[in-house]
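Shown here: the complex without one of its protein chains, the others still in place.
Chains: A, B and C, in written order; residue numbering restarts at 1 for each.
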Amino acid sequence: MAPILKDIHMAYNLLKGKKGIIFGALDEKSIAWRTALRCHEEGAQLVLSNAPVALRMGEINKLAETVHAPVIGADVTNMDDLKKLFEETMKHFDGGIDFILHSIGMSLNVRKGKHYTEMDYGFNQKTLDISAISLHRVLRMAWEMDALNYWGSVVALTYIAAQRVFPDYNEMADAKALLESVTRSFGYHYGVRKKVRVNTVSQSPTRTTAGSGVKGFDGFITYAEKMSPLGNADGDQCADFVVTLFSDFTKMVTMQNLFHDGGFSTTGVTESVITQMEK
Amino acid sequence: MAPILKDIHMAYNLLKGKKGIIFGALDEKSIAWRTALRCHEEGAQLVLSNAPVALRMGEINKLAETVHAPVIGADVTNMDDLKKLFEETMKHFDGGIDFILHSIGMSLNVRKGKHYTEMDYGFNQKTLDISAISLHRVLRMAWEMDALNYWGSVVALTYIAAQRVFPDYNEMADAKALLESVTRSFGYHYGVRKKVRVNTVSQSPTRTTAGSGVKGFDGFITYAEKMSPLGNADGDQCADFVVTLFSDFTKMVTMQNLFHDGGFSTTGVTESVITQMEK
Amino acid sequence: MAPILKDIHMAYNLLKGKKGIIFGALDEKSIAWRTALRCHEEGAQLVLSNAPVALRMGEINKLAETVHAPVIGADVTNMDDLKKLFEETMKHFDGGIDFILHSIGMSLNVRKGKHYTEMDYGFNQKTLDISAISLHRVLRMAWEMDALNYWGSVVALTYIAAQRVFPDYNEMADAKALLESVTRSFGYHYGVRKKVRVNTVSQSPTRTTAGSGVKGFDGFITYAEKMSPLGNADGDQCADFVVTLFSDFTKMVTMQNLFHDGGFSTTGVTESVITQMEK
Partner (left out) sequence: MAPILKDIHMAYNLLKGKKGIIFGALDEKSIAWRTALRCHEEGAQLVLSNAPVALRMGEINKLAETVHAPVIGADVTNMDDLKKLFEETMKHFDGGIDFILHSIGMSLNVRKGKHYTEMDYGFNQKTLDISAISLHRVLRMAWEMDALNYWGSVVALTYIAAQRVFPDYNEMADAKALLESVTRSFGYHYGVRKKVRVNTVSQSPTRTTAGSGVKGFDGFITYAEKMSPLGNADGDQCADFVVTLFSDFTKMVTMQNLFHDGGFSTTGVTESVITQMEK
């Protein structure tokens, strides 16, 4: 039998001396939440940020206590909010920033139950702004304030719907494709200027509070599990992977979309799925 | 010596009996213009459409005369305009539509000389709407009015900047990535419903009036020429390729991004470029 | 209801004046067979070739009669055979060759029922030679004899197992990946020298005599059908697509792997598959 029980994580001090901002920790199921915990265990200093409306839930304060981090609200579609966030963060750290996690996404059309072929274009514009252009806004504010240190690392979370259609994922597929393009485009400029790397991690479908809003999510997560030779990656495993991307071990990886998915992306079919098809 | 002189095109009646809309013919250098000519030669009936502001140039009327097509203005970010366009088109054709060419793109930030790291977000929103979401709008109006015939074919023009960074291409890279995602997303739904296929053609850099607005375009087009084993593809060659995608010979090709680029996309380096690097 | 009945093909003279070699027509289900028929209908002159052992079946003579083509046997792993084939072909055509279809593949380990993890390496070496390096051999003999005309076109058939794992496809996945690489590598050189283009077509799983040897093929073909928005492409549709690649409409497409698969390759999941998973 495979020892697939949850690891008790060892700490290696991989991020000792590093300072970073984690966007998007909503509750303890969030990948951002798991990543904040792991970064803290690995020795990083953190600032947590989320949308003001999300902060009102209050959950994030538990995390803040655990990882000894201030919480600074910011609407990522608002440049003034971002400016304030970076100013306060640099003040708190007394200097520059080494890493950023962008785990931000929201589809208004999905929330409102609008089919892809019937989307509201005003909602769509907001979805793209919140879920994709927000990465440009964050990087651009960092760029203007020269907030990121040499060899800094930025990671945004994405999903394989940016490459292949998953019908219920709706307009978020387009938002993720846009996000991955912003990653490459800004990654180029920040790489040339300050050796900063920018990548996306394309994660298995994960049972987060955000994910569970997607219609047909259960049937889909089962399918993904059966289609992945290692099974679906969970939020803690994703956090581990992101830690390596923030560490000094991956300085030359940039402008990439990295699949963290148990092999889903390069599997055409599995015996397990074929068996199910024959039912 | 290679016979690379311009072909005198033969006509094969490849599109006989087919009816289509061509968006984006600005002047005789436009790929849309070249495509309209070729579609006409191959027996198709056409409707030409462009933005009202572009129509005011008046050039398109020459094309309209040559290909015996009405010109119907439409702002592709305006659903009322699109509705009117489809209504008039179906009336003109006395029935459904077989193909659509989407050759629409405009970057306000490029026009205004804004660097990618300093973009105006209002401009960017418009760029995405005009260059990418417009494809959704066109397909969605066709979908609502059931305007496309079974086995219809839709092609949108794109550029490899959607996959790799070309710094001067600026925000259009992100717009093209979004366009390609919309192609897949809507292609799925329209394929399931009516066997309609939707693809993008990723064309060599081409000396069009639109293309020439891009900074450093000359140096870049030379580089692309040296990096393509067959050289850069021109507008007439692109038109030929698009004709095959509108024909009945390609019914099962859908949701693809097809490189029409003389081999640029799969060439890492050429001897010609290496020689230049050693200067 | 969608009019998905088989088309009665019109002929357009798309290949009028063109001369080509078709490798691999075994019986009337073969894609090479269907392609030979379509090329003939479109006005091409043909030479048919297959392995001596396959010729002994005798089926190919029926095709030869229909398309008025000589049959010239050749073991594609034998340079002397290939030399003789090209010599006789050029004599028959009284000149150069415009196109070649490579539809050749055979897995000894699959035939012998060897699992991928237990392959016989001698068999594997033969599989790679027959299925992939054979394309190099054909192109190299054409190159040495300067047998291909300017703007010639070469197509090899492949399968998406070159990109994603389909367990029962076994070592043929590796052979197809090798074939696609040879396509790019030789495509570069032949493009620079004589504007010859070389591409692969990645076809839906097709019920050919060759395909039916693969274990679990039925379950798999059903899965592919459910996973393709347009359904699986059949052999005649593949033939149509290949005709466009041999025609003058696609001169600038080279070193590409072109999916002809009803959208399978860019579909992550369909509602039809999800429904099946919930059973």
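As a convention for this text, contacts are C-beta pairs under 8 Å (C-beta built on N, C-alpha and C of every residue); 3 or more make two chains touch, one makes a residue touch a chain.
The structure displayed is predicted, hence computed values, not measured ones.
In the complete complex, the hidden chain is touched by one of C:L15, C:I31, C:V67 or C:I133, namely C:I133.
In the complete assembly, the contact with the undisplayed chain comes from C:M119, out of C:M106, C:M119 or C:L157. The chain not shown here is touched by just one of B:P52, B:G95 or B:G219, and that residue is B:G219.
Of the residues in chain B, those that touch the hidden partner chain are 160-161, 163-167, 216, 219-220, 222-223, 226, 229, 265-271, 273-279. One chain is missing from the display, and on chain A it is touched by residues 2-4, 7, 10, 12-14, 150-151, 184, 187-188, 191-192, 194-195, 197, 204, 229-230, 233, 237-238, 240-241, 243-244, 247-256, 258-263, 265-267, 270. Not every partner is drawn; the one left out touches chain C at residues 79, 116-119, 121, 124-125, 128-129, 133, 136-137, 140, 143, 162, 164-165, 167, 171, 173-174, 176-178, 180-182, 184-189, 255.
Simple rule for what comes next: only the chains that are shown with their structure count from here on.
Note: centroid distance chain A to chain C, computed from Cα atoms, is 42 Å.
Chain geometry summary: the mean Cα position of chain B and that of chain C are 30 Å apart.
Shared interface positions of chain B, i.e. residues touching 2 or more other chains, are given as 184, 187-188, 255.
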